[in-house]
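Other chains dropped; remaining ones untouched in position.
Here the chain labels run A, B and C in written order, and each chain numbers its own residues starting at 1.
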Amino acid sequence: MLIQRVVRDLVTSKRNFWLSAKALRVVEDHRGNLEVALDPIGTKPGDFVITIGVSAARIAAGNPKITTDLTIGGIIDHWNEERWRS
Amino acid sequence: MLIQRVVRDLVTSKRNFWLSAKALRVVEDHRGNLEVALDPIGTKPGDFVITIGVSAARIAAGNPKITTDLTIGGIIDHWNEERWRS
Amino acid sequence: MLIQRVVRDLVTSKRNFWLSAKALRVVEDHRGNLEVALDPIGTKPGDFVITIGVSAARIAAGNPKITTDLTIGGIIDHWNEERWRS
């Protein structure tokens, strides 16, 4: 799993059927690279989260038909920017 | 999911059976790296899109037999080049 | 899918059972990084191709038991070196 930070919500149109009505968040890694993750748990901008990839992302979404390749799996307690690198 | 921009259509010959008659788009990331994505929703050059990878790409194509590893999952509203990096 | 160029054939010994008797090609990306792809369609050195990864690679091989993680999915028409980057 990756350690990423929630940046903002993402609004899309013509969205894939299985992603419709799901919360999508723009997340960044410690280098500022952006990705998009499904959020089944309710996070807010600034939260440090763990994100789950590959086929596990679909299961973590609550239904393996949901077409996500990145899903937020938890909010990390007591993390800060100094801890992004060992 | 990744944030990519549609560059152009892609024309191929001897195409794999399950990809035949499907729309393929060349997409780029914010560094200009090119990939090819299946487009089941109808996009045009310049659109900023989210793209779905791994096994979810096949499901997002509408049929898991479709042999794609990258499928366009939605058009991002109100995105611009300044937002490619946080 | 990736855009790669066929470099040469690959000859191996002690090959995995499900890969035996299959055509393998060395392919390169625009940086010259080499990978090995299964070729079910018949390509020749110099062809620009799209390659399919992850679980879709096995399906594109014509039989999901074929143990490939990269399979050539089509020959790109009218591509040239100037188009490797947008």
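Quick note on the criterion: contacts are C-beta pairs under 8 Å (C-beta built on N, C-alpha and C of every residue); 3 or more make two chains touch, one makes a residue touch a chain.
Remember, it's a predicted structure, so these values are computed and weren't measured experimentally.
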| item | value |
| --- | --- |
| Complete complex - number of sequence copies, 3 represented | 5 |
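Going forward, only the chains that are shown with their structure count from here on.
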| item | value |
| --- | --- |
| Whole-Å separation of chain centres (CA-atom averages), chain B against chain C | 20 |
| Where chain A and chain C are represented by their mean Cα positions, the distance between them in whole Å | 32 |
| Two or more partner chains touched - positions in chain A | none |
| Chain A to chain B touching residues, read off their complex | 7, 10-16, 18-19, 24, 26, 28, 32-37, 53-55, 57-58, 65-70 |
| Complex interface listing, chain C residues touching chain B | 1-3, 30, 40-43, 50, 52-57, 59-60, 71, 73-78, 84-86 |
